[in-house]
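The complex appears here without one of its protein chains, the remainder shown in place.
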Amino acid sequence: MLEQCITNVRAAVPLVHNITNYVTVNDVANILLACGGSPIMSDEPEDVSDITSICGGLNINIGTLNQHSIEAMFVAGRRANELGHPVLLDPVGAGASALRTNTAVKLMEELKLDAIRGNVSEIKTLALGSGTTKGVDADAADAVTDGNLDAMVRFAKDFAAKAGVIVAITGAIDLVADGNTCYVIRNGRPEMGRITGTGCQLSGMMTAFLVANPDNKLEAAAAAVCAMGLAGETGWSHMRPEDGNSTYRNRIIDAISHMDADTLREGAKYEVR
Amino acid sequence: MLEQCITNVRAAVPLVHNITNYVTVNDVANILLACGGSPIMSDEPEDVSDITSICGGLNINIGTLNQHSIEAMFVAGRRANELGHPVLLDPVGAGASALRTNTAVKLMEELKLDAIRGNVSEIKTLALGSGTTKGVDADAADAVTDGNLDAMVRFAKDFAAKAGVIVAITGAIDLVADGNTCYVIRNGRPEMGRITGTGCQLSGMMTAFLVANPDNKLEAAAAAVCAMGLAGETGWSHMRPEDGNSTYRNRIIDAISHMDADTLREGAKYEVR
Partner (left out) sequence: MLEQCITNVRAAVPLVHNITNYVTVNDVANILLACGGSPIMSDEPEDVSDITSICGGLNINIGTLNQHSIEAMFVAGRRANELGHPVLLDPVGAGASALRTNTAVKLMEELKLDAIRGNVSEIKTLALGSGTTKGVDADAADAVTDGNLDAMVRFAKDFAAKAGVIVAITGAIDLVADGNTCYVIRNGRPEMGRITGTGCQLSGMMTAFLVANPDNKLEAAAAAVCAMGLAGETGWSHMRPEDGNSTYRNRIIDAISHMDADTLREGAKYEVR
């Protein structure tokens, strides 16, 4: 079932409006193209309403937020809500600063979000009002493990139900949940955490998956997570001894550009709880 | 003749001031270095006059425009005009939002531009006051094809004459025209459209070509278009089965860094109308 989601992205070529950080923005644009979507970036408050209107979905990432881009997030988000477009929030660094935490919380309150994707510390910050985010990385103490998996699945479902969103908590084990169902996904490699932007890329790609699969958003979000992790595995398999972080970054996007329903079906590793 | 243009770039090492979007800015800087130029980026209104003054040309790209960078475009553009520096406009997304369309039109009205490079939908928006830009990509219905080539060559020349610029319309078939002459260029590969930034890179590189070839600007613009397309072909020829979008992006810049008059002469595919 999940594999159909990527086929739908390649067929629909969803145009995604990204208000995202300037650190990983090029990778976000390239992975959106690689998966079959089309990106446009705009963070000027006067520009975003028009831009969102011609797109199919909105990806809001607060990684290098500033006063102008925050205003743009709300303007674009309200317009996307009016149009019924899927809106995703990537709360980068929620818990690491008051501005980030407060902005993410206010976006949750004032917008109708379809999905929130973050690491476990960021999601805990939003769910519990506090977290132990270490910069933009999750705190190891928060990690989803086999030892706390039942509790974390419950946490993900409860937060998803309370917030009325699909929540995607990504890490060594990924959880993608709505209030009733949780995908537990075991694709990916630890080396993905040693390059910047795999989370941001996933958020962009997930938005495209949501746009192209309006009737199966939970499956779409889970498919995007499987695709990203599988690309990390495929990309790693092509690494030569002299290759390192930067080549790995390229190989992940390369793998997405080759991915189709067959490779995703064969490579996806998940259970549904 | 065109091949001399790249030799002149490598000899002159033109310093190009770029006010450009944050999505593809790194690729623009790297391709400017790869072709023999030197980039500097500045978009702060208080900074741009000094920066433009030490450069040889100005590349204005509205891909992620904001209120501050728009102001900087006018300040830098007026200063470049005073100094007689070539100024190029890349109207990214003109037609996709009122702010983009209006900014591009106002830049055309208030500045003396040497060249405008965009996709066909963006150029039609500037020429006709309306367009069907699909985000930052051209609408397929607008595409230059063998079927409408005569009409499009006429359109390009007419717009170039009316606006007093060199116009470069890039797509599957590229047109580079002034009021009298149009280069019809058939270099490139369709896969170039599946990575972000090849257009932005071309605009940066074209500015360097204009600076280094002040007496042959039309040929310089055409040479830059041929060079970019040829790099797309050369880069593609080095792709291995596991390589995808991100590696292709690297291989295009790699190909530019190896390009010289001989390879450009042998590889350029164009006719003059």
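So that you can tell them apart, the chains are marked A and B in the order they are listed, and the count of residues begins at 1 in each.
Everything that follows uses one rule, which is that a residue touches a chain if its C-beta (ideal position, glycine included) is under 8 Å from a C-beta of that chain, and two chains touch if they have at least 3 such contacts.
This is a predicted model, so every value here is computed, not measured.
Novice: Out of A:P14, A:P45, A:G63 or A:G232, which is the one that touches the chain we can't see?
Specialist: Result: among the candidates, A:G63 touches the missing chain.
Novice: Looking at A:A96, A:V167, A:M205 or A:A221, which makes contact with the chain not pictured?
Specialist: Per the contact definition at the top, the residue touching the missing chain is A:A96.
Novice: Give me the subunit A residues in contact with the hidden chain, please.
Specialist: Subunit A touches the chain not shown through residues 21-24, 26-27, 63-67, 93, 96-100, 134-137, 194-197, 242-247, 249-250.
Novice: Could you pull out which residues of subunit B are in touch with the chain that's been left out?
Specialist: Residue positions of subunit B that touch the missing chain: 15, 22, 25-26, 29-30, 33-34, 38-44, 46-47, 50-51, 54-55, 68, 238, 249-258.
Here, only the chains that are shown with their structure count from here on.
Novice: Would you kindly give the rotation angle relating subunit A to subunit B, two copies of one sequence, based on a CA superposition and rounded to a multiple of 5 degrees?
Specialist: To bring subunit A onto subunit B, one rotates by 120 degrees.
Novice: If you average the CA atoms of subunit A and of subunit B, how far apart do the two points sit, in angstrom?
Specialist: That gives a centre separation of 33 Å.
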